[in-house]
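Apart from one protein chain that is not included, each protein chain of the complex appears where it belongs.
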Amino acid sequence: MRAYQRKLDIKNGCVDLSHGSGGRAMAQLISGLFHEAFGNEWLARGNDQSAFDVGDGRMVMTTDGYVVSPLFFPGGDIGSLAVHGTVNDIAMAGARPLYLSASFIIEEGFRFCDLKTIAESMGEAARVAGVHIITGDTKVVERGKADGLFISTAGVGVVPDGLDLSAENARVGDRVLISGTLGDHGVAIMSKRQNLTFETEIVSDSAPLNDLVAEMVEAGGRGIRLMRDPTRGGLAATLNEIAHQSGLGFHLIEERIPVKPGVAAACELLGLDPLHVANEGKLVAIVAPDVAGAVLAAMRGHRLGRDAADIGEAVADDHHFVQMATSFGGGRIVDWLSGEQLPRIC
Amino acid sequence: MCLAIPAEVTKILPDEMAIVSIDGVSKEISVALIEDLAVGDYVIVHVGYALTKIDPDEARRTLELLRELSAEAQGAAS
Partner (left out) sequence: MKYADEFRDKAIALGLAKTIEAETDPGRPYRFMEFCGGHTHAISRYGLEDLLPKNVRMIHGPGCPVCVLPAGRIDMAIRLAERPDVILCVYGDLMRVPGSQGASLLKAKARGADIRMVYSTIDAVRIAEENAGREIVFFAIGFETTTPPTAVMIRLAEKKQLENFSVFCNHVLTPPAMQNILESPDIRKIGRIEIDGFVGPAHVSTIIGTAPYEFFAEEFGKPVVIAGFEPLDMMQAILMLVRQVNENRHEVENQYSRAVTCGGNLRAKEEVSDIFELRAQFEWRGLGQVPYSGLKLKRTYAKYDAEVRFGMSELRVDDNPACECGAILRGVKKPVDCKLFGTVCTPETPMGSCMVSSEGACAAHWTYGRFRDHQQRRAS
């Protein structure tokens, strides 16, 4: 006779400290909620770890933490964000993402229904991206110690031999390509922040880029020097990082940088520069000039790269400045954002 | 900090508040400093308040003058 096990009250119940203590309650939470949502053969075996084959090529590994607030925002939630972000970090190496781990730190009192929504969102995001969440962990902390939910991930993937994307590959004359409009994610998040209260139709661009990357690699091969996704700090932070790491400078053309009118308007209203605002479904690629045209065409042919653009080039510059020709033809520097204007964008 | 941006009034609310909109972004602001406001008016918005209405005739006049001034140099050059 099977022992009676009360079903998880998803609708009305919430997480309490017993769910993190390693006992039956926790096991029930994990199988009833997470395994249900992530549904795969590894998790079904119920071990603390999972083994997998990798095949040919080199392994790529990444890790990330997600502390976004609010947890639910237009275009996604902390769960889908966590999957997309991890997948993208692997994809930026030109690698194929394969497996993810997900570790949850949950504040006591967190509602089951919210946790279920987030878990299902992660499962769906993983399915669309073609990856599996094969291992995880759950901890519960006291009220006030975790602001709802924090998710930490690790991801592994495989990069084909011969492809070694890195900042030091960049050369003078390389083109700077971006995959689409800037600032969507940051503006979508800010629109839901209590102290800002503005209404907009802007939706986060959170999306998995591995498929787009595969097409780009197909078109450009080793002509692709490196790729990065401009998350916190926006394009400005990413290009400044690359400038310092590669020892070069950049010249950008403001008119070519695509920004949605609603994002531009929200940024004007708040006094922000779209170049400093976070993106979660965009990438920057530094590519050799002879393949730039082909790579750009491949990007534009993909649904996540319709607004892709060539926005400038790498130049020799001992000071590693990121310079930009303004819409007036005057010059300005695009610098890192100083300080953190709004904490916890992603 | 001096940020001020022109926005269209799309709805007037009670208690001297209103909704303004710029390119699909809308925000609730105070119009306590403005007299005789109507939907469709444009105002300058600063820290959540409308500071003044934009005079559309003056705006048009300024733009025309700008175009003239800009063309002067071209005319002289050719």
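All chains are identified by letter, namely A and B, in their written order; residue positions are counted from 1 within each chain.
Everything that follows uses one rule, which is that a contact is a pair of C-beta atoms (placed from the backbone, for glycine too) under 8 Å apart; a residue touches a chain by one contact, two chains touch by 3 or more.
All values reported here derive from a predicted model rather than from experimental measurement.
Enquirer: For the chain that is not shown, enumerate the shown chains it touches in the whole assembly.
Expert: Computed over the complete complex, the missing chain touches A, B.
Enquirer: If the missing chain were put back, which residues of chain B would it touch?
Expert: 1-6, 8, 22-23, 29-30, 32-35, 42, 44, 46-49, 51-52, 54-56, 58-59, 61-63, 65-67, 69-74, 76-77
Enquirer: State which residues belonging to chain A touch the missing partner chain.
Expert: 195-197, 261, 264-265, 268, 270-271, 319, 321, 323, 325-333, 335, 338-339, 341
Please note the rule applied: only the chains that are shown with their structure count from here on.
Enquirer: Which residues of chain B touch chain A once you look at their complex with the stated criterion?
Expert: 1, 3, 5, 22-28, 45
Enquirer: Sort out for me which residues of chain A touch chain B in the complex.
Expert: Within the complex, chain A touches chain B at residues 197-202, 261-262, 264-266, 268-269, 271.
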